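With one protein chain withheld, the remaining protein chains of the complex are depicted in position.
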Amino acid sequence: MDVLLSLYGGILIALEPINLGLAIVGVIVGLFVGAMPGLGSVNGVAILLPFTFIIQSFTGGATSPMIFLASIYYGAMYGGAISSITLGIPGASTAVATTFDGRPMALAGKAHVALVAAAIASFIGGTFSNVMFTAFAPALASVALSFGDPEVFALMLLAFATFVGLGGDDIPKTIFSICVGLVLATVGFDIISGEPRLIFFDITGFSHGIRFLVLAIGVYGIGEMLWTINTSRYGTTMTKVDVSFASIFEAIKEFRFAWRGTMIGSAMGFFVGILPAAGATPGSLMSYGVAKLTSKDPDKFGKGEINGIAAPEAANNSASTGAMLPMMTLGIPGSPTTAVLLAGMVIWGLQPGPLLFTNQPDFVWPLIGSFYIANVIAVLVNLAFIPVFLWMLRMPFTILSPMIFILSLVGTYAAYLDMFDVSLMVIVGFAAFFLRILDYPVAPAVLAIVLGPIAEPKLRQSLLFSDGDFSIFFTRPIAGPITVVALILIFLPLLKFIKDKLKKPA
Amino acid sequence: MTFTKRAFIGLAGAAAMTGLMVTPAAAFEPTKPIDFIIMAGKGGGADKMARLMQAIVEKEDLSSRPLVPTNKSGGSGAEALIAAKGAADPDHTIMVTLNSFFTTPLRQPGLEIDNMAFAPVGRMAEDTFLLWVHKDSGITTFEGFLETAKADGNAWVMGGTGKNSEDNIITDFLNGNYGLDMKYIPYKGGGAVAKQVAGKQLNSSVNNPSEALGFYESGDMVPLVAFTDERLPMFPDVPTLKEKGGDFSYFMQRAVVGAPGMSDEALAYYTDLFTKVYNSADWQEYKTKKSLMGDFMSGQELKDYWEVQIARHDDILRASGAIK
Partner (left out) sequence: MRRAELITAIILGILSLALMWKAGEAPSWNPDIARFDNIGMIDGEGPGSGFWPFWLSFAMFGSCVWICINWVRGTSAPSQSEEPFLDEYGQRTLITVGGGLIGFLLVIYVLGFYGAIPLFLIYYMRFLGRHSWFATACVAGGMTVFCFFFFDIAMRIVLPKGVLEPLFIPLYDIFL
């Protein structure tokens, strides 16, 4: 009951005109920043951080600036889906899984359905995790603490397992794609040994590693675009979409088919999101994998299945609230964005940590209240702007395609402020184009470059603990069951294959 | 916007006064956004501090052009050093540094970085290190730690942020001088290390106060000894290693440097700018709250400090076998 009273008080403060106004502005800013390829919530939050000190000097206290930044964070999470669906380029790593089905839907002239599904799923995911956050924050913090290295590695293994079926039918090419992603993820400095690895030709640009968006924008922005131009022979590939409000209303009705994905995404996103090492990207990828794995019709995924949009979108919003939990209760950021938020809280004079809820209730509750409010604002603003984003799709293809190329290059630069990354991205794009023609699946490589940098250090840290003994992944109470489930999922297709062979007389 | 500016006049005025005492207003004025390189990734201690500096500059309207932060964390700072060295416009390129400013050029002579070529803008603080354990370990003193860690041998696990990082240097010192055989496991960032100790995944850590403060206040983590010359005001009951008979103290420099080739006028401008930042109420408050030490230092004084630090790190890295 205390919790409900505190929440009620918090929501009242969040609804004060200044805070409400900041939340609306923040959501709109976040939406547009998130929709820009290359820019995600982290850019929006980092860039507007200094601005919050001006807000603070007006309002005093940390509540209003934090509400502003949290609204940007929320808005950007919604916005990420927009470029994934309309342009086919993931705006940020969290929205990669949204391209898998969002893009095919847009090409089939159902972009409005996809955008609406993404918005509503995001809203449900966000609300779900807000409720979980409100009710169980302190208890969940201890769950997050009990996740050591072997547990996180087991979880990454599970994430891979859910994606075994993601590749194409060509098994060696799928394996190749996964391995390429994992190898490229090791470029740069190895944190365990402090040694440089795979610094090709001693170019310093490789010392920060091959960044995620270099691969993702290269593959989806350049590679896919060249492939589309090549296969479509200059003809318009996109069916024109209907941007009337009636069609949006129709799209809202179609959401009834997306409940299963939304539920999976909300739950998985939250629990993966609260684990400090994981965050929203693995959360959304795993939700997509699970939604596909448990679907009655898994073949529809990747071809424009509405649940394939709902699951990752519900998950990335759910995870973004989830990631606030270790940030606020443990002072440990689960993602780059929460790292910047944490920096902000520290600068405003707060001490995130186990005592934040007891010592600073007048900060915590209005903030939680603002999550609820920002979420409602975000879904309304997003739905209102959908016609604007759809309008982009009505541009002639010979205008849209150079725009996508330009945004790919500018976006990569904006993300990392390094021309080396831009050049590398273009090279990756050409490579992806050639491999695409030869049926090499590219999604596994993109997945691998997200999970690889988490999985490898966790594997090695775990083995340092156990003196090199692999049994550590099976004997620990949380890691054990996860590892077993992951291994079963990985080897299930193999077992099935053998069984089929045995049944069939030679 | 005029109102906000007026609101700051008091603060900015006070800061400007102190700034004036150091250098008279220089002839140099930046004409374009200033490239503000951060020698570490987003969210770490150096990044937080750099963003606070940027925020103070913005809030008090100290610079006519914005500071644009760029994180370059690759290769323990090698990427940042090379970027600063090759800056097209050294008058608009400054960098926030930590101790990898000394250790990385020592370990990788191939980079051909000369620390002394960088312009000494200003040292903003020195960060401190303490030894932490979980309260459930029952250890409350440094002696108790030595006893338990010695008994556990290789099973005692110390966390840190990577080979030859600051905490690794301290761990090596403890292992070498107290007959310990602690296992050292690197993580990505001091915050992650503190979390592992709080979650009882690790036995001990060497963390900055800012990284462990949350868990200290909640009582989960206990500081045993400070690697400083004098006791820290925030932890008056925690002895220094020197009191315990160890002749060792270690700090992390938090300094702003200009790209090699920066003109004297530009250097004077940035020194003036960061003097104002240093004297701002926000910076002073942050310094107190996070238990930072060290006064502002610039020009030749800062260069002398670098000489000493480079010689010291050379000794340390030679002793640990990281360089030959």
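We just call them A and B in the order they show up, numbering each chain from 1.
Here is the rule we go by: a residue touches a chain if its C-beta (ideal position, glycine included) is under 8 Å from a C-beta of that chain, and two chains touch if they have at least 3 such contacts.
This is a predicted model, so every value here is computed, not measured.
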{"item": "Residue among A:W391, A:F434 or A:F497 that touches the chain left out of view", "value": "A:F434"}
{"item": "Candidate in contact with the missing chain, chosen from A:F136, A:W259 or A:Y413", "value": "A:Y413"}
{"item": "Touch list for chain B against the chain that is not drawn", "value": "31-33, 35, 64-66, 68, 107-110, 322-323"}
{"item": "Absent chain, residues of chain A that touch it", "value": "33, 36, 39, 43, 47, 170-173, 175-176, 179-180, 182-183, 186, 190, 192-193, 195-198, 200, 222, 226, 229-230, 233, 396, 398-399, 401-403, 405-406, 409-410, 413-414, 417, 419, 422-423, 426, 429-430, 433-435, 437-439, 456, 459-460, 462-464, 466-468"}
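Assume only the chains that are shown with their structure count from here on.
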{"item": "Distance from the mean Cα position of chain B to that of chain A, given in whole angstrom", "value": "32"}
{"item": "Chain B partner contacts - residues on chain A that touch it in the complex", "value": "42, 46, 49-51, 53-54, 57-58, 145-149, 188-189, 191-196, 204, 207-209, 276-277, 326, 330-333, 336, 339-340, 342-343, 346-347, 349, 351-356, 417, 457, 461, 464-465, 467"}
{"item": "Residue ranges of chain B touching chain A (in the complex, touch as defined)", "value": "4, 7-8, 42-44, 47-48, 51-52, 54-55, 58-59, 69-70, 72-76, 78-79, 82, 154, 157, 161-164, 183, 185-188, 191-192, 194-196, 198-199, 201, 210, 213-215, 217-218, 220, 282, 285-286, 289"}
